[in-house]
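Once you've had a glance at the structure underneath, I'll fire off some questions.
Chains shown are a subset, placed as in the full complex.
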Amino acid sequence: MFRHTKQLAYKVRVDKPNPVFAKMLQQAIGGVEGEIRVCLQYLFQGWGNRGPDRYKDMLLNTGTEEIGHIEMLATAVALNLENAPSRLQEEVADGDGVVTAILGGEDPRHVLSAGLAAMPVDSNGNPFNGSWVVATGNLGSDMLANVHAEASGRLLATRLWEMTDDPGMKDMLSFLIARDTMHQNQWMAVLEEQKDMGLPVPPDFPSSQEKEEFAYEYFVHSDGEVPDDARWTSGSSVDSKGRFGVRQAEPMGDVPNLAPAESRPELHSTPIPAKGGVLRKAKDALTP
Amino acid sequence: MFRHTKQLAYKVRVDKPNPVFAKMLQQAIGGVEGEIRVCLQYLFQGWGNRGPDRYKDMLLNTGTEEIGHIEMLATAVALNLENAPSRLQEEVADGDGVVTAILGGEDPRHVLSAGLAAMPVDSNGNPFNGSWVVATGNLGSDMLANVHAEASGRLLATRLWEMTDDPGMKDMLSFLIARDTMHQNQWMAVLEEQKDMGLPVPPDFPSSQEKEEFAYEYFVHSDGEVPDDARWTSGSSVDSKGRFGVRQAEPMGDVPNLAPAESRPELHSTPIPAKGGVLRKAKDALTP
């Protein structure tokens, strides 16, 4: 169960409202790198967690923190929209009839659909999509997903920080950047606690059942140089279970051989040679 | 530029065609954990890579390998569909009028839309979506994405391996599982080569600009227990740049205060008190 406190998790101040920056901030709300994604990701991982409890608790705890980050960013968007234009500017046509009127580069739906408020969409107006939420039941795989989610989230936040000169916005982003630092560390800490969960994920598939001879070979499919000194071409594998090697890719399979379409006339798939009557007869022969 | 060889990268054999397993295999083609995703992900990372070349080459090389994995799986789907039913079975109605006829649990579009072939969709028929492709220009972030992509891909492949008894399919999956082992190692090897790229991503944001006091604190938003012995609550942080601490979450911001809707009557947003005439007058006063 959840509870709400009216105060924000951290202060959100906009010194100079800017509807274009409001549009940019949407990426951090409803984008693939955004807070709705990590919020639902940690909560669904927690709700589906089948032990141990220490990880379930932690996932739900931090998922709950993230709801508050959506709240902060939604507030930041609303504040940045306070002077957003709601009318088309005077049109100026040059000699070639080119209309230069713009609506400030803002997201048109911030005016038309939301009335100057945040939406669960990204900076191009694409809606948040539930397919981005990763929760597999495998804690090792999910921790890797989480470290990446926080890495891409922190990268986005630093790019937004560079993009603006607004002191209030820079302050808020600095807080979020710090939290993303913590969360990257936090998910890595789980991997460190349970080293056996990692590399390769899942760790409990019996190696005797996998084609071990291909498990540590770098396959070369390109005429690009293979560097002599690369970590991934020689020496012990990162998972310490094999030794890296290099192999020029050659096909190990045959040319595929599918049953001809003629055997399934009722699908009307490939009428070649398209002697309809014959096919029809074939079908009649095949189906009682 | 790319070239194609008619033989498959590895042998694909289906001993006992099963259209339900064909549907399951779609997850490994067009699903979020599937091969189209990793293929495009590595290729787009390579095409956008701005140095050093050794990583660009490697990304394009392995992205090219993955096209061949889509090819193998598409062939496996087509072979599994060779006996797929194309007609509704005889209906059997029980006393309550319940129709039990089914089309074998197969994906109906394998018959209706594809004529017994693979499609770029997942096991529920959801189409592949380009938003899943991660390529940020930041090599550290992208390598984390790639390690996770291969982890979730290998996890999927092991679950498919457990699901079937078909020797041919088990053999093919064993090969793919091995390649996912290599690729997890490969992306980790890059992170190991360039330790400075990692944790926290991006590594070059000046720590003086982030709220360092919150960068290593575990915020407690839940009444779940915080374990004494957790790696993420005390001791040196995983990135070795701070020490973990614990903080009961308390709001550090204010209650948000947005400009009232009345100041923007042209948006017809919140007519409270809904005295239309007054709002209209207000608007007339505000707009020349």
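Each chain carries a letter (A and B) given by its place in the written order, and its residues are counted from 1.
Assume contacts are C-beta pairs under 8 Å (C-beta built on N, C-alpha and C of every residue); 3 or more make two chains touch, one makes a residue touch a chain.
Owing to the predicted nature of the structure, the values given are computational and were not obtained by experimental measurement.
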(message) With 2 identical chains placed here, how many copies of the sequence make up the full complex in this file?
(response) 6
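Heads up, the rule we're going with is that only the chains that are shown with their structure count from here on.
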(request) Please compute the C-alpha centroid of chain A, do the same for chain B, then give the distance between them in whole Å. (result) 6
(request) Sort out for me which residues of chain A touch chain B in the complex. (result) 5-12, 32, 53-54, 56-58, 60-62, 64-65, 68, 72, 75, 78-79, 82, 86-87, 111, 115-116, 126, 129, 131-132, 134, 136, 138, 140-141, 144-145, 147-148, 150-152, 154-155, 158, 161, 174-175, 177-182, 184-186, 188-190, 192-193, 199-202, 205, 209-222, 224-227, 230-232, 237-239, 242, 244, 249, 251-256, 258-259, 261, 264, 266-267, 269-270
